[in-house]
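The structure that follows is given in the form of structure tokens.
Excluded from the complex is one protein chain; the other protein chains are retained at their positions.
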Amino acid sequence: MAKITASVYTSHVPAIGAALDSGKAGEPYWQKVFSGYDYSKKWNKDNIPDVVFLIYNDHANAFSLSLIPTFALGTAESFPIADEGWGARPVPVVKGHPELASHIAQSLIQDDFDITIANELPVDHGLTVPMSLMFGEVDEWPCYVIPLHVNVVQYPVPSGARCFAMGKAIRRAVESFDQDLNVHIWGTGGMSHQLQGARAGLINEKWDNDFLDELIAEPEKLSKKPHLEYVEEAGSEGIELVMWLMARGAMNLEKEPIVKHRFYHVPASNTAVGHLILEDGI
Amino acid sequence: MAKITASVYTSHVPAIGAALDSGKAGEPYWQKVFSGYDYSKKWNKDNIPDVVFLIYNDHANAFSLSLIPTFALGTAESFPIADEGWGARPVPVVKGHPELASHIAQSLIQDDFDITIANELPVDHGLTVPMSLMFGEVDEWPCYVIPLHVNVVQYPVPSGARCFAMGKAIRRAVESFDQDLNVHIWGTGGMSHQLQGARAGLINEKWDNDFLDELIAEPEKLSKKPHLEYVEEAGSEGIELVMWLMARGAMNLEKEPIVKHRFYHVPASNTAVGHLILEDGI
Amino acid sequence: MSLDKPYKNIPGTTIFDAEQSRKGYYLNQFCMSLMSADNRNRFKADERAYLNEWAMTEDQKQAVIDRDLNRCLALGGNIYFLAKIGATDGLSFQQMAGSMTGMTEQEYREMMLAGGRKPVPKNN
Partner (left out) sequence: MSLDKPYKNIPGTTIFDAEQSRKGYYLNQFCMSLMSADNRNRFKADERAYLNEWAMTEDQKQAVIDRDLNRCLALGGNIYFLAKIGATDGLSFQQMAGSMTGMTEQEYREMMLAGGRKPVPKNN
């Protein structure tokens, strides 16, 4: 039986990818960001999953306005790296797990989640930056990845409660797969940031840290937070945090999770960087 | 306030379009099919809607296997006629209602239906054949159309119960739109047919007519019919009938509907043709 | 993989699920390419050469060349995609469907006129 054993949460700021790819990772500005992931790389070495179920959002790279899926699950063999306008990031191609992905897709649709199945999905910084942060600079990614894109670009985006419920459904789906696989689930995006308008640069450190506290201790309650609060308090792009609720919903909700790591830092470019590693409580 | 006042159900056999477009509509074989829609054309003249919300499925024309949305709602100004391989049908371009469509999309997503929004959507026989049957050969369609594509090509397809629930949500959405619009909702596809394998040509007249009876009288119960029964009894393509449940769910479920018209005929090409017009009970 | 797939046991019927879809991915995407007149012409001019442009298995290519739709279905083809081959050949959907049943075109047409293939009663 496949099992979800841990969840990872992290911002996916594009400038982090740019810093890595242009050799600026050693600069003090960026060192402060990367230092928060030193533990994570070690933890990964000791806990390497077979598959990462990676929740992120595309940023107008795979999806334009022609077609806007609320949830798009990648069931392909592999996912190319998108050229976002600055050239494709020089990272390895992402290898999928079509069997498990299709199984999860089937289970989700039968569970009344109306997902879109994606067999051609170039992945952008939303997916590759978390991988670089967690695995470092590698010639090949150490595991398979199942990407799930969530629309957080055009309103309305799915609610926190919907994402949380879908997380639970993902757990059920994984547990009904009959191969022994260790699966980690990652929620990415956030924390507070606003990239547009006169209010660009908004950072709400208190709100972010309250969010982290509640995500750990009271996720069900947190999932009911209305969109408007995210936007008002955490900036227009802070809404990405609903994706963290999906990963949290896929954990064992009967037990308190084990907090293996917590990190918060301002700034990376326009954004507050938050990061958590939770293992299922035993 | 916008209102759904009537629902229409009809098969959408491609050969019907081909017969019309190649001038064969007068042949006795096809006359038997078209005769079932004489009343419907008259009824339409007296009840012309402002907007038709048209539920259909694309047949590998707008959507390949690259991206498979479970539900795709068209919010564009207009929808071109697809070339399905035989050339595009010579019918007018379909005009959308972006304002109402976007309103419905917003409402559905906030109601936990994870739809895909489609702004570029070439429409195939699944949509245009019902329009030709209901409106005849015209230079311009007499109303706006909001297309909703349902995946019934790759399993799993959404359940009857999910489609029925979405119908209810569509009614709520329409009723919260603040322009006075008369909206009809059409469910298309079916009835029994199988286009593939040694069992191609399957027709189950009794099952079809029981379906029509139950759709009128006990739709909630009918919505619980499992997929497997559709496939076993009504053929692998009979599964399209789940789309009829969506239209039925959008009717007033407090009152018995008024059956304005009912028609059943075998064959049109490989398929049993079924057709119903229901008005909301008063 | 482990969710129930009871639809696997319906005689004369292949359900196009994720497993079939994966198997037939390039076969179906090849079919989809026939929606453009240019591609239809290139395919007709040299079927083998055109098929070789696609990451299809040899079995799939041969089944297309043989117009063996039942074999195409078994190899992951979906009927709505395969219909593009029929469209390229100028066949109707009825001719295509009939070709999978082992009946002649005339026999199939007559069966449909007489009310179609009768369902097998459930409890026997």
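Worth a mention:
Going in written order, the chains are labelled A, B and C, and every chain counts its residues from 1.
Here is the rule we use: a residue touches a chain if its C-beta (ideal position, glycine included) is under 8 Å from a C-beta of that chain, and two chains touch if they have at least 3 such contacts.
These numbers were taken from a predicted model, which means no experiment stands behind them.
Within the entire complex, contacts from the absent chain reach the displayed chains A, B. Contact with the chain not shown here comes from a single listed residue; of B:Ser102, B:Asn209 or B:Asn252, that residue is B:Ser102. Of the options A:Asn61, A:Ser78, A:Asn209 or A:Asn252, the residue whose C-beta touches the omitted chain is A:Asn61. Listed residues A:Ser159, A:Thr188 or A:Asn270: the one in touch with the omitted chain is A:Asn270.
On the side of chain A, touch with the chain left out of the figure occurs at residues 14-15, 18, 59-61, 64-66, 83-86, 153-156, 192, 194-205, 207, 227-228, 231-233, 235-237, 266-267, 269-270, 272. Residues 75, 98-100, 102-103, 105-107, 110, 117, 119, 176-179 of chain B touch the missing chain (whole complex, contact as defined above).
By definition in this document, only the chains that are shown with their structure count from here on.
Per-chain Cα centroids separate chain A from chain C by 39 Å.
In whole angstrom, the spacing between the mean C-alpha positions of chain A and chain B is 38.
Chain contacts: chain C has residues 17-18, 21, 25 touching two or more partner chains.
For chain A, the set of residues touching two or more other chains reads 106, 110, 117, 119.
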